[in-house]
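After the structure tokens below, expect a handful of questions from me.
For this view, one protein chain was removed and the others were kept in their places.
Showing subunit A:
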């Protein structure tokens, strides 16, 4: 009912024309608004009026500009950083320990027998110690050799480098009893290179090395990878250093621990690695005090005499501190601990907590990264290292159709070996050198939002001291091997102390620099500062705009109607109104020219003329009607919009 009444009112208003003019509306607004400027425009003299008008416009534009600045700042999602430093009871980091040599040579000897013999022969050929001694040719397994041979490039004449095969059987056709090429020139004149061929030798590349040491090492590692990739994981783990052989003594705070407190993990570069306090099965151990006494103390034996001689040239223990439940990428982030020394490591946890999207491009748990995390089979958390390696393995499988031995395998794939994938070495070295592959991986992987680093302060001292070494070695040998012989020596023993420093954490936490409250208070501050306005003022303004529109609509309607009537008037064939009629219309309100009335009673008058709106007869808007404005106003005062 109300709605109907309201609509009728609207209709009448439409028919009658606007109740206010624009100017009146503006004046009313300026007089009654709560913003400070407009009022002044109204109530001052003409000069000040102009000044205040300019000022108000200026301030309004300033306000809008500043609002723009603030909204832009808000949408840039800035963060502010808070830093806290101190000591608190924290979880002791997970400690991963490996031996630098992945396997015990005594246990892998049968696998590497052919390769080692070949390697020795190669070294002999390169170094050419004494003629005659080298001629003791053994039954060498040349199948490995022919796959990826090493060659000697004679560069003494820089324009015509001569490629010499080390065993000299394929290229110059001479017998293997030819003089060892190493005797012709040495490291300054000749370079050792690795020949990598694909598709049965159709395309070959030489991978050059500036030193023979690198060439030989790289070649051996490549061949060893091939050997080990054909051995199942379980057997590889048996060939590595067992925990009871590696870990001799363990003390955490005041509590003794032993090799059973370590979780074993197979890391292809270093064989068996052992993780203390990984938090996968056991409860995470906290450390409540700073200093070496409440940290982890370990004694290890790296057994240097059992190292694989050509595979690793560096002797020591590898060690890494990392977060619980994260995979240790020990080759990248690990440090060495030297045999015969005590290495003390003071730890400070450097943690960075970031806001995720939209503040930065980090990922909370790696679920939104387009690369499948191959390390998730270890039940570890996401890290960018894991992502990069998974990405590399993906590329490897796409390009070479087999997986690299150093990285985990996706389901249903196999590791590369010479037998099944003859050109994998060529493919792998091309992929490894390719910058494009690395860049795509970097762009696809995103870093994780919380990033924990362990800052280490490392110091070393000789251990055991000369006066104490006798009894220490005796006790440790007795415990491990139950024999009276001393099986442990200075060359293998490593002591480690890992403990929290006096300040054990430094946390950098991000928080949003701007939020909605900040935005609103700044917007309010600007509006208030320049114009003394508030949200209510904005609503007022909106109201005025609606009024304006309403007036415009009414005016448009009236204009359309007058246009139509003028059209109708043009078609009217009768005589034009006389002067008397017009004068009468002007002076006498009750007098109407009878032209308009004709449309309502007789239909035959004008055939094309549209019918006026039925119902209450609308007031007539004659183009010539000059009516004083205030009369319309006075009758429409009650229902002014």
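Keep in mind that, in the parts below, contacts are C-beta pairs under 8 Å (C-beta built on N, C-alpha and C of every residue); 3 or more make two chains touch, one makes a residue touch a chain; residues count from 1.
The working rule: contacts and distances are computed from a predicted model.
Per UniProt, the protein behind the absent chain is "Epithelial sodium channel subunit gamma"; the candidates were "Autophagy protein 5", "Epithelial sodium channel subunit gamma", "Large ribosomal subunit protein mL50" or "Nuclear pore complex protein Nup85".
Contact with the undisplayed chain is limited, among A:224, A:273, A:339 or A:488, to A:339.
In the complete complex, the hidden chain is touched by one of A:115, A:196 or A:212, namely A:212.
Listed residues A:292, A:460 or A:568: the one in touch with the omitted chain is A:460. Mapped onto subunit A, the footprint of the missing chain covers residues 36-37, 39-40, 43-45, 55, 59, 66, 69-70, 78-81, 83, 100-101, 105, 123, 126-127, 129, 182, 186-189, 208-214, 216, 304-305, 307-310, 312-316, 329, 331-333, 335-340, 343, 352, 354, 360, 362, 384-385, 388, 432-433, 435, 438-439, 442, 445-447, 451, 453, 455-456, 458, 460, 491, 508, 513, 521-533.
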